[in-house]
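Heads up, one of the protein chains got dropped from this complex, but the rest are sitting where they should.
Moving on to subunit A:
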């Protein structure tokens, strides 16, 4: 049991959609939000969506959790992909929602098996494409 966790529940839909993203690769990204007392899926991105489409779907002043399937080419010219978990917690969001998302994150992340890189971002510059690339390599 984690320290000072909020005890937030996770909707089964979150795990199912994440499995689909991982195994079938039929989503580019998933955005989750906390509603009531559980984490639910808010938005699904189609495989053709770009990284900008993804960041554009994030609210500027509310927290979210997101998973992004990032395709890239390594220095050896090898096609690869990595699954990112991003905790989006903009500075301008309400302190209450920051607290709720931060204290529920650990538990939620454990439900999603197969995350390769984790990131926490409090403004768009902390999850720019360059940073994503840097962390993937």
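Operating definition for what follows: a residue touches a chain if its C-beta (ideal position, glycine included) is under 8 Å from a C-beta of that chain, and two chains touch if they have at least 3 such contacts; residues count from 1.
Throughout what follows, contacts and distances are computed from a predicted model.
Peer 1: What name does the UniProt record list for the absent chain among "RBR-type E3 ubiquitin transferase", "Actin-related protein 4", "GPI-anchor transamidase" or "GATOR complex protein NPRL3"?
Peer 2: Its UniProt record gives the name "Actin-related protein 4".
Peer 1: Which listed residue, A:12, A:53 or A:106, touches the chain dropped from view?
Peer 2: Of these options, the touching residue for the absent chain is A:106.
Peer 1: State which residues belonging to subunit A touch the missing partner chain.
Peer 2: Considering the whole complex, subunit A reaches the absent chain at 1-9, 34, 36-38, 63, 87, 89-91, 93, 95-106, 120, 122, 126.
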